[in-house]
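Missing here: one protein chain of the complex. Every other protein chain is in place.
What follows is subunit A.
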Amino acid sequence: MVEDKENTASAGQEPVSKKAAKKQAKLAKKAEHKADTAAALAANEAAGDSAADHAAARYGLSEMIQSKDKRSEREFVTVSDLNAHVGKGLVWVRGRVHTTRAKGKQCFLILRQQSSTVQCILAVGDIISKQMVKFAGNIPKESIIDIQAKAVAVPTKIESCTEQLLELSVEQIFVISQAKAQLPLQIEDASRPENADDAEGLNIRVNQDTRLDNRVLDLRTPANQAIFRLEAGVCRLFRDILTEKGFTEIHTPKIISAASEGGANVFTVSYFKDSAYLAQSPQLYKQMAIAADFDKVYTVGAVFRAEDSNTHRHLTEFVGLDLEMAFKYHYHEVLHTIGNTFTAIFKGLRDKYSREIEAVGQQYKVEPFKFLEPPLILQFAEGVAMLREAGIETGDEEDLSTPNEKLLGRLVKAKYDTDFYILDKFPLAIRPFYTMPDPNNPMYSNSYDMFMRGEEILSGAQRIHDPEYLIERAKHHGIDITKIAAYIESFRYGCPPHAGGGIGMERVVMLYLGLDNIRKTSMFPRDPKRLTP
């Protein structure tokens, strides 16, 4: 304390020289220390060298694997399957060094394989030499190693590992790929649970940008492993469910000649001598597929938005899951299909991805996602009535502002206990020109939004499929007809009535898991400030 005070006091007077002096002193000390340790090491090594290493063939740095040997005699077991090998013979396991700690004649090493961890132990004995223990203790974290070991049951649970009932007694250990000794972030820090109330616990965090800059390391945390496996699940379920419903997957071009919607927020790219745009929605192409008699189509692909909005839920490139469907007489046929698709995705995630959801929940404390089956459908007017009841002033033809949207989500949650609901019949005035107006009330339209945890995830509508009426509506909105001539033209050769919508995969995963930032659910996110990695 006293010293500190003195330092600060003197630092105030002549900061530069004092600091420099301190620095020098520190450096000198460091050098001294280094020399000491080096000497000790040399002495140790000399001692080690002099002692015969009876385990020399059982450890070491493996030569770079260039597919020289097949080594098909080595039987590898995944960490999660180890419990079937307890008390049996030797097995091979490949994994990463999560942590390693040599202490005298023993070395404890935690081996990690994706989200599973297991404790390994090396103790000096007949098989293992002192040098081998030392070697194991010095393997840098995150290196990939092959070990041959026996699975042994342990009397007390190992709390720090996912395999709590067994440990591996190592007999051979080889480093396959060595990691740098200095890591830009520690996996333990990156995977530490986020509970703000826990003042006692360690509070070391890795901030979002460090994570994203070193995404390869960051993605190794159990939560991230789970997030992206679940994201794959969302895509798979979307495909499977729609295929079962008779949909066809289509692929739409991402380089387009004219801005499909509006035109303000598209990326321009050079295209030989001309310029082109990156597609901000596959909508026109979905509709063209409908006009071409594909009846029900969906597409999974990148969507680009040149919006300079740095929020928790906007990306400039994301994966769009879009679907479009022809219907017979009423767009509710489509509305129910989309709603049921969502319910089926949620059910699939709940039933098949419970382990992943749990793993995410261990790091990010969130409420499990709740939904109703069949999905709850409210009319826009009913939503407005609920908001008014809660004391919010909002007009009948006014769009929901973000706070109102959130509040409505909370109200619906309080009343129906569901995180997913559909709002039907939006006011015509706030929807794009191609939206079909409601036949009974000109104020409303045949359009709908879907919400997860109070945030809009899908916006869709019955589209006008009659070219003349489309022109009329476009004129009403003051849109230059010449610019959308191609769009109108595609309906000239007969087109069935159709409706559809699209969702952003990252946003759905974020909201399903209740995460606070869309960058957590995009493997390599793109936003106005990030183009790498």
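The rule is simple: a contact is a pair of C-beta atoms (placed from the backbone, for glycine too) under 8 Å apart; a residue touches a chain by one contact, two chains touch by 3 or more; residues count from 1.
Just so we're on the same page, contacts and distances are computed from a predicted model.
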{"item": "Listed names \"BOS complex subunit NCLN\", \"Polynucleotide 5'-hydroxyl-kinase GRC3\", \"Dynactin subunit 6\" or \"AIMP2 thioredoxin-like domain-containing protein\", matching UniProt entry of the absent chain", "value": "\"AIMP2 thioredoxin-like domain-containing protein\""}
{"item": "Candidates A:A390, A:I481 or A:L531 - the one touching the absent chain", "value": "A:A390"}
{"item": "Which of A:A258, A:V366, A:A381 or A:I488 contacts the chain that the document leaves out", "value": "A:A381"}
{"item": "Residue of A:T100, A:T316 or A:T418 touching the missing chain in the full complex", "value": "A:T418"}
{"item": "Omitted-chain contact residue, chosen from A:D36, A:D293 or A:E373", "value": "A:E373"}
{"item": "Subunit A residues touching the omitted chain (full complex)", "value": "346-347, 350-351, 368-374, 376, 381, 385-386, 388-391, 410-418"}
